[in-house]
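Here is the structure we will look at.
Complex shown without one protein chain; remaining protein chains in place.
== chain A ==
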Amino acid sequence: MSVQAAPPLDERQKPPRRRKKSAALYEVVLPLIATAGLFLLWEAACRAFNIPGYLLPAPTEIWKDTMAIGPTVAGHTMATFKTVMLGFVVSILISLPLAVVLTASPAIAAAVYPFLVWTQSIPKVALAPILVVLLGTNELPRIVITVLVAFFPLVISVATGLLSVPPELIELSRACRASKLSELLRIRLPYAVPFIFAGLKVAISLAVVGAVVAEFVNADAGLGFLIQTSTAFFKVPVAFGALIILSVMGVVLFQIVVAAERIFFPWSSSNATPGA
């Protein structure tokens, strides 16, 4: 009785993450080799089976046709990139304060939460044309759509993070007679960082999706617009080119978020996200 049974080890004492030289091999070289292999296979299949270009164009054909209108494609890429980034930034600007407010007051949470869920249950594709009528044919409805697609998971993960603080730390903060504001800034927000980044990773990927959805409905530029117009004119290789650029944009932006977390918040445990 005088000595307690050994309790479980502190959860935070995970073994140190393996970030050796071999990490670069695993995280960069292997995916590149795999991707290159996939493209080779694709090319070979197209040639071997003589697949018509309007069904599945070969990578070389995609490259050739896309490069032929290179400057135009670059312009469309920039347009989409702008929508994605604006939508992403606005999502952050909305989600952080919203999560803080939601977690600070149960009354506000109860009042606002149904609206949040409601914004999620509306099909964004159906909403887009209506927003164009409401807001006009400019950048604004595209950003609104992007935000509507991207912000919700961010709000949820930030709120979860803010609430995940161990009660002892909150008591410690109260014992230090800290104000609610410094509790938020010095304890809750730093504690939520891994959750915030988990949300940011989802949000950046969804922002790309949202931007393309918006461009399908309302745009005279952007990769979504390019896909629509080029398929309408049976320029399938260009559509595929736009698709590949979109996915590269998604991956690169995602990796930038991952890198930002590693550089600025090396202690953040969501760095252990598999495959991140």
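Here, a contact is a pair of C-beta atoms (placed from the backbone, for glycine too) under 8 Å apart; a residue touches a chain by one contact, two chains touch by 3 or more; residues count from 1.
In the analysis below, contacts and distances are computed from a predicted model.
**Student:** If you look up the hidden chain in UniProt, what protein name do you find among "Acetyl-CoA C-acetyltransferase", "Sulfite dehydrogenase", "NADH-quinone oxidoreductase subunit F" or "ABC transporter ATP-binding protein"?
**Tutor:** "ABC transporter ATP-binding protein"
**Student:** In the full complex, which of A:V193, A:A214 or A:A239 touches the chain missing from this view?
**Tutor:** Among A:V193, A:A214 or A:A239, only A:V193 touches the chain that is not shown.
**Student:** Tell me which of A:A175, A:A232 or A:I263 is the one touching the absent chain.
**Tutor:** Checking the options A:A175, A:A232 or A:I263, the one contacting the hidden chain is A:A175.
**Student:** For a quick check of understanding: of A:F81, A:F216 or A:F265, which residue touches the chain that isn't displayed?
**Tutor:** A:F265
**Student:** Taking the full complex into account, what residues of chain A touch the chain not shown?
**Tutor:** Listed in rising order, the touching residues are 1-4, 6-7, 9-10, 12-14, 166, 168-169, 171-178, 182, 186-187, 190-191, 193, 265, 267-269.
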